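With one protein chain held back, the other chains of the complex are shown just where they sit.
Chain nomenclature is as follows: A, B and C, assigned in order of appearance, with residue numbering initiated at 1 for each chain independently.
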Amino acid sequence: MNKFRFLTSGESHGICLNAIIEGLPSNITIDKAFIDSELARRQQGYGRGGRMQIETDKVKILSGVRFGKTTGAPVCLEIENKDWQNWTVPMSVEPVNMSDPDIAEAVGSKKITRVRPGHADLSGAIKYNQDDVRNILERSSARETASRVAVGAVAKCLLKEFGITGSSKVLQIGSAFDEESMKKEIDTAKEKGDTLGGSFEVRFINLPVGLGSFVNWDRRLDGRLAQALMSIPAVKAVEVGAGVQAASLSGSNMHDEIFYNRETQSYYRKTNNAGGIEGGMTNGEDVVLKVTMKAIPTMKQPLMSVDIKTKKPFQAHFERSDTCAVEACAVVGEAMAAIILADALLEKFGGDSLEEIKKNYNG
Amino acid sequence: MNKFRFLTSGESHGICLNAIIEGLPSNITIDKAFIDSELARRQQGYGRGGRMQIETDKVKILSGVRFGKTTGAPVCLEIENKDWQNWTVPMSVEPVNMSDPDIAEAVGSKKITRVRPGHADLSGAIKYNQDDVRNILERSSARETASRVAVGAVAKCLLKEFGITGSSKVLQIGSAFDEESMKKEIDTAKEKGDTLGGSFEVRFINLPVGLGSFVNWDRRLDGRLAQALMSIPAVKAVEVGAGVQAASLSGSNMHDEIFYNRETQSYYRKTNNAGGIEGGMTNGEDVVLKVTMKAIPTMKQPLMSVDIKTKKPFQAHFERSDTCAVEACAVVGEAMAAIILADALLEKFGGDSLEEIKKNYNG
Amino acid sequence: MNKFRFLTSGESHGICLNAIIEGLPSNITIDKAFIDSELARRQQGYGRGGRMQIETDKVKILSGVRFGKTTGAPVCLEIENKDWQNWTVPMSVEPVNMSDPDIAEAVGSKKITRVRPGHADLSGAIKYNQDDVRNILERSSARETASRVAVGAVAKCLLKEFGITGSSKVLQIGSAFDEESMKKEIDTAKEKGDTLGGSFEVRFINLPVGLGSFVNWDRRLDGRLAQALMSIPAVKAVEVGAGVQAASLSGSNMHDEIFYNRETQSYYRKTNNAGGIEGGMTNGEDVVLKVTMKAIPTMKQPLMSVDIKTKKPFQAHFERSDTCAVEACAVVGEAMAAIILADALLEKFGGDSLEEIKKNYNG
Partner (left out) sequence: MNKFRFLTSGESHGICLNAIIEGLPSNITIDKAFIDSELARRQQGYGRGGRMQIETDKVKILSGVRFGKTTGAPVCLEIENKDWQNWTVPMSVEPVNMSDPDIAEAVGSKKITRVRPGHADLSGAIKYNQDDVRNILERSSARETASRVAVGAVAKCLLKEFGITGSSKVLQIGSAFDEESMKKEIDTAKEKGDTLGGSFEVRFINLPVGLGSFVNWDRRLDGRLAQALMSIPAVKAVEVGAGVQAASLSGSNMHDEIFYNRETQSYYRKTNNAGGIEGGMTNGEDVVLKVTMKAIPTMKQPLMSVDIKTKKPFQAHFERSDTCAVEACAVVGEAMAAIILADALLEKFGGDSLEEIKKNYNG
């Protein structure tokens, strides 16, 4: 991450989520409605539960944009937590008076000492020396990915100016590979109080040749994309092109033969096992990534765990509205990929204004 | 990468490979024989060809180490290219006199305009504006991974001081999953002039809880490991723990139940589908990663490609001694993982000398 | 900047200023009243004009803090721009309807094409391809330093836990070196519509030995402090210890002799020409920095400049309420130094919670 830098903040039940993006060129059209529509996409998907309905996320752009266009200054985004009014006491930023029994009750009722397998709960509480696991899960919650989707939407606004667009599709939910079976599998899991994982594809098209580089390990685009996608909560695998299938393909079947079109004076391929990346660089074909998400760890089905205060075992089971969030995760995957590609584009073409980058790009 | 920084340099047929590592604490024992043994491991494996025999790599430590221990100063490593004496003219650093017919012949005979599918050749030549593809492939060659193995061996020297060790094993070659079949498959591919990919596991043990963090996307350990492993040439997939299998596991089967051992006063698991990482942090279990490598693109079996000078198609086939390099790739995978883990360890425990870090670590 | 990362955003007449801080350990007490008092200090000082009275800045902590303590999650700070309600149209984030004459008038009246010497105006407009200089000055304005003071106050909260505190004092205003003459000089300048620069000292005490390092250029603490201080708008010189006086001191007069106190078992100095930094590291003495600020470029006294639209010369003179802002700048200087020192402290001592860092620190 050289040029498109960002930081996010915010808790699941805190006041709001924020993100500051630094390094954007000027004169990029930032479409608030588009960011909102991306946030909405993240909240949809078969198998999502109740909270998603509460939180119809809308972005508020606080800086860096004037009359709908970036100025080159950092862009600050804010997404309100609609549920905040119910959490002002237990999530208070300021110290609270714990000798007031109402306050003590409000705080105590939200305190958590029972750690969930599959979550940051236990390691986080040890690392940050917390006896209330709430101080961990409020930030490790997937709610944080809303900020990423908003940032990714800004990255997409930049990419769009160059005709580069991204999309995603769910490939697998549990053991199901088509929409009908997926729904059925989700319904069954929901009844059992279980949860499901799955996999999805992220695809970006119209990329120029030569984003990323082979000259140093940390400039390889596939590595940077892998980090970005693996950093999404619950993701356990990232594949490029043929991915794990590459293990069983011989060289003569794996590699994408190169052809030249004399009319358009450009190189092309008939296959894309490389997933658009060779030598850590885009090769002009679609960038195709596959991501596997594990099942959500918060569920009604009981799992053995330990109370970190008493050290006593208990059967972890939690009311949780989501059965499957693979569709939402795919939207986050698009966002993270867009961020990396925007960064790589800015790195390659330089420039401080859209006009300058376009000139460099077309040069 | 916060603390353990490094850069590598060097071409496949240049003078030598180098690496500078910055951020090492003082008083770490650096065992040259161990680094050499790691370099030797990278050169072995069934299915490797002739060049590997020429190049029995040995490291030369040029700085940062005195009487076998680090001083805190940057460590510079050098690995000679044994073949360099045959390449002094075509790989000359200085300009050469191309009007001398012998020199022109020596340079011309090594010039490459026929790009290989599956390599950095075409995108690299376009990106760096080169008409001689040698200027690309000399650096994009897997020879560069020797530097990484040397750097990774230094990282392992640091980890070893804390009882943390790593290993790898080949899981699959082509369609074969046991050693006998793997060898047979390699023999067959070799006869046909084809090449094979495969997959391997990298495992690190004895890690403390809490390396990495969930608080910001780029601090998640799984993301950082994914980048490091995906950045290895030819790698197309990285998985953590259950990896792609997680797609078909329900929540109740996926997550590793938590238990507490009152005697050792520590938490433990009976399963490790998480691969030792929850919430982007180590959870104290083994870190288990699976990596898929595609087949080597340089092979005798013909593939269609284009000459970038004439733009005419040709049938790419190259004499290449390696049929399969998955075993070597696994050693590189260990090295890259070791680098990330060493970095995360230094980040968490701070300290400038081994003694200080140990004190912090044990605290 | 390894561990204490932050980004700021916000325009002078936009909705608000924001900052996100990433890398804070948990369990640091964050005192909102203290941050506010630092913001108030930045707004004071003899020679400040009217706007400072409007904007009695108060911080709003949006995340990363619960019950007055950090959780390890990113901290988001917000400072409202009190004047925003008067700027909703000309500083609108959303596109506005310029065919509406009221809106066109509101926007047009704030448009600027006359660039001020000494400011980012001209270079910024060229760099970011803007015909309205407002798109530059809104971010290049010194208003942005309010965010830095808020971030610096958080850094001070961390340092305070280790007994490390900072302060500043004005050394010179124009040609005056004592308070009486400074005030007189400011009064005179104000009458003439001129502005004044000056210099100030920033001092931090109780620092441990060994923050920073000599092993690589970018880890030297003096360099990192110099960047942080020189990055404050209008700063033209940064000195450490004897600073520019070092040019005329011989070696026997410059260097601080070393003594050892057998009772406290510690080294000490009787002089501090080094300013507490030798070899790019703290040496245990006070860190003493001197910073020179140029006079504010916005003033009534006319300066020749050019209208970037018409390319015609004009006499730049602006109504501006501040005559001298050296006192405010000193507060910003403290903040930037605190940020660097907090970063260096975290780098040296590692640790994720205050308790862990304290243990490492005292070890």
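The rule is simple: a contact is a pair of C-beta atoms (placed from the backbone, for glycine too) under 8 Å apart; a residue touches a chain by one contact, two chains touch by 3 or more.
What you are looking at is a predicted structure, and each value in this text was computed from that prediction instead of being measured.
Engineer: Given the contact definition stated above, which residue among C:V59, C:V202, C:A228 or C:V287 touches the chain not shown here?
Structural biologist: Of all options in C:V59, C:V202, C:A228 or C:V287, contact with the hidden chain holds for C:A228.
Engineer: Of the residues C:P25, C:G45, C:G166 or C:G198, I need the one that contacts the missing chain.
Structural biologist: Answering carefully, the residue with contact to the hidden chain is C:G198.
Engineer: Tell me which residue among C:V59, C:M91, C:A153 or C:A189 touches the hidden chain in the full complex.
Structural biologist: In the full complex, the listed residue that touches the missing chain is C:A189.
Engineer: Please pick, from C:C16, C:I61, C:V107 or C:A120, the residue that touches the omitted chain in the full complex.
Structural biologist: For the chain that is not drawn, the touching residue is C:A120.
Engineer: What chain C residues would touch the chain not displayed?
Structural biologist: Given the touch definition above, chain C has residues 1, 7-8, 115-124, 126-127, 136, 139-140, 148, 172-175, 189, 194-199, 209-210, 213-218, 220, 222-233, 235-244, 246-252, 254-260, 262, 267, 269, 273-275, 278-284, 292-297, 299, 301, 303-306, 311, 313, 336, 348 touching the missing chain.
Engineer: In terms of residues, what is the contact footprint of the unshown chain on chain A?
Structural biologist: Interface residues of chain A facing the absent chain: 2-3, 22-23, 72-74, 210, 213, 215-216, 346-352, 356, 359-360, 363.
Engineer: In the whole complex, what residues of chain B lie against the chain that is missing from view?
Structural biologist: On the side of chain B, residues 5-11, 14-20, 22, 25-27, 32, 61-68, 71-76, 91-96, 127-130, 135-136, 138-139, 352-356 touch the unshown chain.
Methods note: only the chains that are shown with their structure count from here on.
Engineer: So which chain ends up closest to the centre of the protein, judged by Cα positions averaged per chain?
Structural biologist: So the chain nearest the centre of the shown protein is A.
Engineer: What whole-number Å value describes the gap between the mean CA coordinates of chain A and chain C?
Structural biologist: For chain A versus chain C, the centre distance works out to 34 Å.
Engineer: In chain A, which residues are in touch with two or more of the other chains?
Structural biologist: If we look for residues of chain A contacting two or more partner chains, we find 7-8, 127, 136, 139.
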